[in-house]
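All protein chains but one are shown in place.
Going by the order they are written in, the chains are A and B; count residues from 1 in each one.
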Amino acid sequence: MGKKICLVLLTMLIGISCPVVLIPASSHSAEPVIIGVPTSVYTPFGRDGLKAVNMAVEEINAKGGVLVGKEKRPFKVVVTDTRDGEPTTPVHDALMAYEKLILEQKPHATLIAPFRSETIIASMDLVAKYKVPQLQTIAQTPQFQVKFRTDPEKYKYLFRVTTDAAIDAGYISGALDALKADFGLNQVYFIPQDTLWALGFIGVLRKYCEKTGWQEVGYEPYAAGATDFSPGLTKAKEGKAQVIAMVWDVPLGAGIFSKQWAAMKVPALVVGFVPPMAAPDAWKNIGKDVEYSIHVEFPVGASVPLKKLPKTVEFLDKFQKKYGKAPEAAAVNSSAYDSVYILAAAIERAGSLDPDKLVTALEQTDYRGVSGRLRFNKDHIVVFGSNPEETGVCVVFQWQKGKRVPIYPAFLAEGKVALPPWMKK
Amino acid sequence: MAEVEARYRKKRLDRGIKARADTIFAIASYREILYLLLPRALPVILLLVLPLLFKGYWNKVIIYSCMIGLLALSWDFLASCGLFSLGQSLFFGLGAYVAGTLSYYFHWSPIFTIPIAVLGGGLLSAGLLSPVLRLRGVYFAMVTLMMPLLFMKMIETTGLVGGSHGLSSLAPFPNEWVAIYLAVGAFLVCLFVFRRAINEDYGLVLKAIRDDDRAVMSAAINIYWRKTQALFVAGAVGAFAGAFMTHHYQFVGMSVFALDYSILPLAASALGGPGTFAGPALGSMILVPLSEALRALGGLRIALYCFILILSVIALPEGIFHYIERKYHQFERLVRVG
Partner (left out) sequence: MSLLIYGTISSIVLALYAAGFSLTYGISGLANFAHGALYILSGFIAWSFLNQVELPYFLSALLSIIISGLIGFGIYWGLLLRVRGIPLAELVVTFAAGVAILELLMWKGFYGIQYSLPLFLEGGVEIKGVAVDYQRLFVIGTGVVLVGLLWLFVHHTKIGLAFRGMAQNERTALSVGIESDWIGSLSLAFGSALAGVAAIVILPMGLMESAIGYEVLIYALAVAIVGGLESTSGVIVASFILGFGQVATAKFLSAKWMIIVPLVAIIFVLVIRPSGLFGKFKELEERI
């Protein structure tokens, strides 16, 4: 009896899935300009990035769409979940999803792009093969430029509209300077995630610290799947580290680290990029212990509204109004928003959707967006610096009294870096 | 469980045509020949013709199904020998990395890297697993489960052979058609060779080892050597799948040791019916396209896929192939008892 029920249920399930398969992908209508979003939707970065893209697309469509040659055409977003944010997904699987998107939905360009550095690098060949311009807004790996330079002509369809590890590290270096100058701190312990982008980040920081006279108490990379940081935190405590420089993007480890650091009462400031401690809800979820931790937000507008940059306030207000809550991660969401406008501007400049013309138009991008003034350099990455009128910018903020206060660079700062009372000698 | 009184029973009789086709009368008429030939010729014809009809994405799906099919066949080969493997991704990954490193560091073309990967992968897997050949059942399965995870973490930690970023921009196949027909060809050849071999003397010894190894030992046959050979063959087949996928996607990374590549062949075999190589092959031909078709559903895809898998295994625990085979050869009638 049980078996018969199972057979019936089975046929029903297969029956339900079949019509879904047979519904043709509506890629043959010539009207909308199709934007593909192949990314890991079940991560905060992917989910909020997608929301930002949808918001931008809605705004553009409300004005009639994007001008392609002589006619205005609306944008249409098609999403595929590459699931590469999940540790068990093989890269081949993510690439299959990406390829299916390209072959069936025929997007004219793709945004956001896969989450994991491995997948992004692998997808570069895929994009080069199908010649679909890709504007990536999540992956921070410096390996992108390295690979790009090996064959710029082949990889010309790839662009990065966000920062990379070296840029992020540069901003944190500025914060470390302030800590040294104002409070005389000079002992640092490094905990990077053992992935290339985080190692690159901490690598740049290490060199800087060596140059500016910081004493390195320890350097301990942890594997991306780590769930216990007590050995490192203990070493930091025993070595009397005053600053723990930490870079982590996998939510699992970052969450555990945040809580462990609070629980172990290590008398050191956390500086770097730990998403759960930098999110708007961190006060509620991790607790008051996040107070005084210092984080870099790359680029501006991702999660913290800055009074000195009204565009960030505007973007975050719109986001909050539309979706009910602010973006979670203090990273890359504004890049996703800007990338839609960059694409629209390039399409209008090129006057057509032909990939090669679009690439040339993209290279000429000069757009003032939420993250600053965005222009590509010859490696197809956006230039970041310290002047929002000239380049894109990031900001470093510190939790003070339950609020995220920007402290560096100086022209964006709304407060000074503060030392926790338990660190005053 | 409630007590049920049996009032009816299923009476199964061989079909007439089966009875005739079982003997020399198989060549008596075209009907009998067709009866015997059709189930064997049909998949071959389908697999050879479909790539010409499909284009683009679904051809990739066929390739992926063939690769998982190869892994499932290799799993079944080991199972026929009594070695229950939960780590097909070990073979897959070893082959992928051998081909990948040769292609990346020495720039050899697929023509050289794939055969070397097949042999190398086979030797490596046999070498790695032969110390644990004496273990039975669940213990051997556990080692095979842990090995690929260990490799994955080792590569991540040591950063060798590309580390967590992997090796990319490897040499592709010269032609889409070469790729797909190589995949289909390898799959079909493997299927038919295994099916044939298992019924020859060699295969009979392997099956005997599964059934009762002490009896085989007492027949003065060295079962460890035979098992090692079985490991080599299975490893080589898995390595081919890995090497092929490496060149097809022009990329190899530590995720080639992912759990996915161990579980999918297992599920394909459970679905199709373990023991007969056609079962795992059929299972993979169903599961992989199903998984791809379900992509249209977005978020619920994997959950629905698991549901379908669970229902299939519960409804047909013997496997689809056994069920089809039975229906093909026999007909059933409900007959009153007593």
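In this section, contacts are C-beta pairs under 8 Å (C-beta built on N, C-alpha and C of every residue); 3 or more make two chains touch, one makes a residue touch a chain.
On a predicted model such as this, the values are computed, not experimentally measured, just so you know.
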Touching the absent chain when the full complex is considered, from B:21, B:47, B:96 or B:143: B:143
Residue of B:50, B:135, B:221 or B:324 touching the missing chain in the full complex: B:135
Among A:186, A:260 or A:320, the residue in touch with the chain that has been omitted: A:260
Positions on subunit A where the hidden chain makes contact: 2-3, 6, 42-44, 47, 86-88, 194, 220-223, 225-232, 234-235, 237-238, 251-252, 254-256, 259-260, 263-266, 275-276, 279, 281-282, 284-287, 328
Positions on subunit B where the hidden chain makes contact: 1, 84, 131-132, 134-136, 138-139, 142-143, 145-147, 149-150, 153-154, 156-157, 213-214, 217, 223, 259, 263, 266-267, 269-270, 274, 299-300, 302-303, 306-307, 309-310, 313-314, 317
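As a working rule, only the chains that are shown with their structure count from here on.
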Gap in Å, rounded to a whole number, between the CA centres of subunit B and subunit A: 39
Partner subunit B, residues of subunit A touching it in the complex: 2-3, 6-7, 9-10, 13-14, 17, 20-21, 23, 41-42, 79-81, 88-93, 95-97, 99-100, 103-104, 117-118, 121-122, 124-125, 141, 143, 147, 150, 194-196, 223-224
In the complex, subunit B residues that touch subunit A: 56-57, 60, 64, 153, 156-157, 163-166, 168-169, 245, 249-251, 253-256, 258-261, 290, 292-299, 301, 304, 307-308, 311-312, 314-316
